[in-house]
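What you see is the complex with one protein chain gone and the rest in place.
We call the chains A and B, going by the order they appear; numbering starts again at 1 in every chain.
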Amino acid sequence: MFFTARTMSSPAAARVSRVVQSTLAIVFVVVALSHIGLAVNGIFLGSILAMGAVGITLVFGVMRFANIAHGDMMTLGAYVAFFLLVSVLPEHTGLGPFTFGFPLLIAMPVSMAAVAALAVGMDVFVFRRLRLRRANIVTIEIASLGIAIAVRGFVQMVWGTPVRYFPNEGRAHFSLPADISIAPNHLFVSGAALALAIALHLLLTRTKQGKAMRATSDNPDLARASGINTERVLLWTWGIAGALAGAAGVLLVIFNATAQLKPTMGFQLLVPLFAAVVVGGIGNPYGAFIGAMLIGISMEVSTAWALPTYKPAIAFTVMVIVLLFRPRGILGSKG
Amino acid sequence: MPLLDAAGIRAGYGDTEIIHGVDMRVDAGEVVTIIGPNGSGKSTMMKAIVGIVQASSGEIWFDGRRIDGLGADRRIPLGLCYVPQTDNVFPTLTITENLEMGGFLRSDRLDGRIREMFELFPDLAGKRNAKAGSLSGGQRQMMAVARALMLEPKLLLLDEPTAGLSPLLMETVFGMVRDINATGVAILMVEHNAKKALAISHRGYVLAVGEVRMENTGPELANDPQVGRLYLGSE
Partner (left out) sequence: MLEFLTAFAILIGIYSVFTLGLNVHWGYTGLFNIGVAGFFALGAYAASLLTIRPPSSDQVDDYLYAGDLANRLEGLPVIGALDVWFVAALMAASLVTAAVALVVGTITIRLRGDYLAIATLGIAESVRLVFLNERWLGNGSKGLYTIPRVFDGIVPAQDYDRVYLVVVLVVFAALFLGIRALVHSPWGRVLRAIREDEVTAEASGKHVFRFKLQAFVLGAVIMGIGGALYAFNLRAISPSAFTPLLGTFIIWAMLVVGGSGRLYAPIVGAFIVWGIWSGSQFLPDPLSSPNVRYFSVGVLVVLVLVYAPDGVTPLLSRVRERWTARRRLRRAVAEE
């Protein structure tokens, strides 16, 4: 933030800053290792945060605004899956070591598609109109806040405010040495998140459309001057961000031991999600992944001392500390 | 028939009109340079031709087609490629990826054209997997031009290609302009370094406060004492 620019300008101060940064990094690793059970949980939470944060950062890259509706898009994804599991798909629980059944493997992609469609629709009906009018970024941001509330209102109108549950059956945890106990669902969560992250990486680096997304994020004017249809790139980006948000919503439900759904589940994650995006370097999907892990681990490890309800405040504090030393985030280097 | 023929172009940003009825033409195979003081509308004219800025009146014809109603993405495939003055590469993409983006509109395989570009700019060939953001000033300018050449344009628009370069690199860039022109590509460029640019140009325009003040062959403009006094400094 501002005093970094001022006080860290001299070489001596830069050296002090590097020493403090390394010290903080070492403290973080030592504390995480000394609470390895919590830290492992943090990695699982981090993989869910990553799915959301990567979407926020991709949209930010091409549109330069932080989408406040992202948390509620996750909520919607969870409820679409809930609807499918309870009303459409056959009843089945306890697939292998997991608490959920095989229908979830069908419900999850459908949820992803539904939220992707919502995201594309948001752009076509709201954001594109504001863009064409050259509306100020904050106006666009407030519109996303309006959408966030409307989506939550929609979820509450259809499914009500009481807590709902995915069909599930209890399952024993895997016990590992060093007091680490892993819920089988958590392995599914991190496996699915990793698979999606790899798919996204391949999309961004191996396909023409993915490279066009990165190019548009780098320099939208030059992308247009190269003949890239940036409007179509935006729709792709929204679609991908929406699909990831849908997946994150479903994973968030099965991450929870009792498979709970609440209408506020996504919005409540907004502060940690934004923190992950900012910590990683806003606009950088790889940074968002790293940021999400850092925030996820910090949030879980903090429960060794702080009340669990303080987790969002912990995420925010970690963000402020990182920004003090790296105003552009961990991987944010471009000027 | 000229390759590019713009007549009575008025354009600007928002309510501010910057150029007030400019006529300009580029024939096939020509190098044309626009010079003029800061704020005279040189860059705006380039952007109006490419379609990044929409002209509020006037006609632009390119290669026998009227293009002033088209968006930038519809003009570029016609063979009209543009290199902005600054921010003219994709910094987090590799050199190869930058070239692929330059050739985004081509439906054929890009490998052949990319190989040609590395032959034309050997400096880039050794760094094909480096990020464009890591290039030096001169290499970055090469990168930007190579990106624009990927579509094999008929007309290349260069906005101050030597800005911020050392005198030695300037010579290299002007040499590159001549080489590209020798392959049959017409070039329209804006240059601050007017004397050197005009020396390699077939023709030149002098713009001031959004209007064409003079038009002549390159060497004659370069030696015109009035141009020298007004726009080239006291050399």
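The rule we apply is simple: contacts are C-beta pairs under 8 Å (C-beta built on N, C-alpha and C of every residue); 3 or more make two chains touch, one makes a residue touch a chain.
These figures come from a predicted structure and were not determined experimentally.
Could you tell me which displayed chains border the chain that was left out of the figure?
Missing chain, whole complex, touching shown chains: A.
Which of these, A:53, A:80, A:104 or A:148, touches the one chain of the complex that we don't see?
A:148
Considering the whole complex, which of A:79, A:267 or A:289 touches the chain not shown?
From the options A:79, A:267 or A:289, the contact with the absent chain belongs to A:267.
Hey, which chain A residues sit against the chain that's not shown?
1-2, 60, 65-66, 68, 126, 129-130, 133, 135, 137-139, 141-143, 145-154, 156-157, 160-161, 267, 270-271, 274-275, 278, 282, 307, 309-310, 312-313, 315-316, 319-320
Criterion: only the chains that are shown with their structure count from here on.
How many Å are there between the centre of chain A and the centre of chain B, using C-alpha atoms for each centre?
42
Within the complex, which stretch of chain B touches chain A?
These residues of chain B touch chain A: 50, 52, 72-73, 76-77, 81-82, 84, 87-93, 97, 100-102, 104-105, 133, 147, 151.
What part of chain A is in contact with chain B in the complex they form?
208, 211-212, 214-215, 218-219, 221-229, 334
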